[in-house]
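One structure follows; several queries about it will come next.
Of the protein chains in this complex, one is absent; all others appear in place.
Chains: A, B and C, in written order; residue numbering restarts at 1 for each.
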Amino acid sequence: MPEVTLIEGIRQAMDEELARDENVFIVGEDVGPRGGVFRATEGLYEKYGGERVLDSPLAELSIVGVGIGAALYGLRPICEIQFADFIHPAFNQIVNEAARMCYRSNGEWQVPMVIRAPYGGGIGGGLYHSQSVEAFFAHVPGLKVVIPSNPYDAKGLLKSAIRDPNPVIYFEPKKGYRLIKGEIPEDEEVLVPIGAANVSRPGTDLTVIAYGMMHYYTLQAAQAAESKGIDVEVIDLRTITPIDKKTILASVQKTGKVLIVYEDNLTGGFGAEISAILAEDAFTYLDAPIRRLAGPDVPAAPYSHPLQNWFMLDPKKISDAIQELAEF
Amino acid sequence: MPEVTLIEGIRQAMDEELARDENVFIVGEDVGPRGGVFRATEGLYEKYGGERVLDSPLAELSIVGVGIGAALYGLRPICEIQFADFIHPAFNQIVNEAARMCYRSNGEWQVPMVIRAPYGGGIGGGLYHSQSVEAFFAHVPGLKVVIPSNPYDAKGLLKSAIRDPNPVIYFEPKKGYRLIKGEIPEDEEVLVPIGAANVSRPGTDLTVIAYGMMHYYTLQAAQAAESKGIDVEVIDLRTITPIDKKTILASVQKTGKVLIVYEDNLTGGFGAEISAILAEDAFTYLDAPIRRLAGPDVPAAPYSHPLQNWFMLDPKKISDAIQELAEF
Amino acid sequence: MVDVEETQTILSNKTMLEMYWTMLLSRKLDERAWIIHRQGKIAFHISGIGHEAAQVGAAFAMERGVDWLVPYYRDLAMLLAFGLTPKEFVLGLLGKKGEPSSGARQMPSHWSLRRANVVSHSSPVATQTPHASGIGLAIKMRGDRAVVLTSIGEGSTSQGEWYEGVNWAAIHQLPVIFLVENNEYAISVPQPKQMAVSSVAQKAKGLGLEGISVNGLDVLETYQSVKRAVDKARSGGGPTVIEVCVSRMTPHSSDDDDRSYRSKEEIEAMKAQDPLDMYRAHLMQEGVLNQAAEDELQTRAKAAVEEAIQFAEQAPFPDIEDASFPVFVEDIQNA
Partner (left out) sequence: MVDVEETQTILSNKTMLEMYWTMLLSRKLDERAWIIHRQGKIAFHISGIGHEAAQVGAAFAMERGVDWLVPYYRDLAMLLAFGLTPKEFVLGLLGKKGEPSSGARQMPSHWSLRRANVVSHSSPVATQTPHASGIGLAIKMRGDRAVVLTSIGEGSTSQGEWYEGVNWAAIHQLPVIFLVENNEYAISVPQPKQMAVSSVAQKAKGLGLEGISVNGLDVLETYQSVKRAVDKARSGGGPTVIEVCVSRMTPHSSDDDDRSYRSKEEIEAMKAQDPLDMYRAHLMQEGVLNQAAEDELQTRAKAAVEEAIQFAEQAPFPDIEDASFPVFVEDIQNA
């Protein structure tokens, strides 16, 4: 099996789904001849033409709003938002329109659409090319929020998202686009179900729950902890909402200790919801306070390198937190 | 002391601050001759003129964006968003601009501004005149989020918000606009500090944390619980962020049990953050799982009366949850 | 009343009477809604009185069953023209089971009618504009012959959503009609506080598409103008912004009181130009309608309204068990 990058998994998913279903099309800024600023859509314009790989005006709310309209008519748009930081102009269309359409029409109208956006820091992007914004959308009934952490899942989850009849927000850990590599079989259809977490590393001493780039770092931290005799179980959420309660509860029931790692700002981040679920449903199994390790409460990672490093989590910070919790 | 309604407290605060500081002005839809669709600005246009009580175009992002510009120049805008449900078009301006201005300019530029918006259900407003949206903004570093539950606090917090040098989001429980009454002294300046919760009812058996309309209902539920021999301590958060950790930790340390009540959708609501704080910092004091009672995960309260009642919390549902937790 | 040009479509008497009937029925339902609101039977009503000619003129210019509609809350007459029944409308007013737009989840007059290609819209104004362009884009991509019309108030064209939506249609020459029902107010805010142009049609100039302004109190003039734009769109000629100048003869909604921001005289002047009265007079003058026929239509309308009210009042509320779904499409399939 060939080893490919995470972004290649994303590109493959779009390529295959464009080929499979003529209703699928891509719309966004620079997705056409440019192939996307990160090259996620590279070659697709040449292969499928400008109608199905459509350069939009520089206007996010209408990328999503026009996508919703096309979805209502029966197409399956993949809307690319160039950076997650630029999804905010489309907030109204996503929250008030895409998410509520099915419920508000009592099921008569549906919005099968994917909104893709690269998120997260560590690439020198400063306050506006580094944001993690999943918590906003995980709070909105009617949306599914997916974040892959490796090429296989990236491909399999994106293909599932494109086929899903609901609006799915798909956030891509841009720092891992080329950094994270993995195998993807060429001879089988890769599909990963939305809504299922993955126990990516079984262990007994404590549970670490993470997703996206932080999951990648967590695996490294768990490795480091092993050398200190701590046996860490790692869960990759993969889908943020609907969250896979069963898997996280089963793990915490077993280990009794949990660390939740997310890159977003601490306060009100999605880790708060994970913690609240466990504090209610796993309370009697807990042997220690529920620990959250997250970004500080400043507006995203600053540009200057030392400041960015201060903001960002890394395997070292995670393994320190693991050790501290293990010692509780 | 005269008894006034909650909305009258809000009106008084704006009236006094307009009189006190010539930099203060109000901008929003229908705030002028119409006096606001809920009448919060009634009489102010006549008193202060159309420049200081300014009818805006029907365009929320520019109500906020123009407000930001005016604040940068040294004015102190009070931006009215007609319903919290319509704040989403302004999300980008609030999150990417107002909240980040101070940090991103290393303190050189400041945005002293208040954004007021009526929120919450129970008035037959359906999916788009009933939303609770505080969790979105409580997640954003650089914003303060305030929600009053009675006329005195409404006045005192709004006056503090207008004088605050930072952007403050001020959500008003519209269901309580005329329903909630209380005394406001006429002969003293009413100022309530931002960032301080209020133990509105001392008790020993368990703690209920709430804010806004749900705090009003919680006081009634606590009363009902008393008749069943349960002594409830009630905390009115008043400020959502920055949250008053000291007050909530002290209470839970004392009672060992906590119920968090919020009207917003359960998943990812601000109650999740409260729970996560307690699960980390008060873990060793807890005698029971942390309970959350919140709105169901559907897109806001439906219109039809029975469906709306199904969605909304009320004193009965809260006292049932209190009893269940007391019995744990 | 309209200056008939060569290019104009000649309407049969039957069609002209159908248009009249739709306007009349809308007016009677609307008036009755105000009454039952005053009686405390409903919590909310938002009115289309004064907009009927514009809406019916526009609806009849479309090929209903083929074309798509993305409406806004004032479009009762438009919806009736598209096949909403009086009973369905009153079910919505009362929040009763079987209300077709939303299963009574949304407030009254938040339309949706899948069977007639009428798309669900929400309360936040102007969100529907990009949807219409998206539908237009899909129509063009599929090579279908449908046209989509979306309506909105003039105040709501201040939203960036409107601008962005129209921009898409202009760039890609999509088969979309942007109908702006200009009643000069957004709740209390008059047009000069919304825009510096004197007509919404001028806004089209800034976006590179055709913009026209029409007397929306004149159903036949509206019909001809919209028909021309629909024909143009269908034949690949691209989108049009059509401003229809109308009167909001009532307060903004049952929650509003317009006395604080406009004069009695203004309202009286509007009533003197009531689009329903004017059309009736025209039809009578042209011999298409006579008093006997008029009396019969009035009776029929009254009966239809009465029947709808009775029906809806007796209808049950939605089942509480239904309130929790369908948040996701799979909730429908599982239901």
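What we mean here is this: a residue touches a chain if its C-beta (ideal position, glycine included) is under 8 Å from a C-beta of that chain, and two chains touch if they have at least 3 such contacts.
Keep in mind that what you see is a predicted model, and the values were worked out from it rather than measured.
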(request) Write out, one label after another, the shown chains that touch the chain missing from the document. (result) A, B, C
(message) Touching the hidden chain in the complete assembly: which of B:88, B:104 or B:139 does that?
(response) B:104
(request) Among C:47, C:158 or C:240, single out the residue that touches the unshown chain. (result) C:158
(message) Just to verify: which one of B:141, B:156 or B:182 makes contact with the chain not shown?
(response) B:141
(request) Mind listing the chain B residues that contact the chain we can't see here? (result) 25, 51, 57, 59, 61-62, 64-75, 77, 92-93, 96-97, 100-110, 112, 141-142, 144, 165-166
(request) Provide the residue numbers of chain A that touch the chain removed from this figure. (result) 29-30, 32-35, 37, 55-59, 61-62, 85-86, 88-89, 124-129, 296-299, 302-307, 310-311
(request) With the missing chain put back, which residues of chain C would touch it? List them for me. (result) 158-161, 163-164, 167, 170-171, 192-198, 202-209
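Keep this in mind: only the chains that are shown with their structure count from here on.
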(request) Average the CA atoms of each chain to get its centre, and name the chain whose centre is farthest from that of chain A. (result) C
(request) Mind checking the centre-to-centre distance between chain A and chain C? Centres are C-alpha means, answer in whole Å. (result) 41
(request) Go ahead and note the Å separation of the Cα centroids belonging to chain B and chain C. (result) 36
(message) If I count partner chains per residue in chain C, which residues reach a count of at least 2?
(response) 102, 105-106, 110, 122, 124, 160-161, 325, 327
(request) Name the residues of chain B that each touch 2 or more other chains. (result) 61, 85, 88-89, 127-128, 297-299
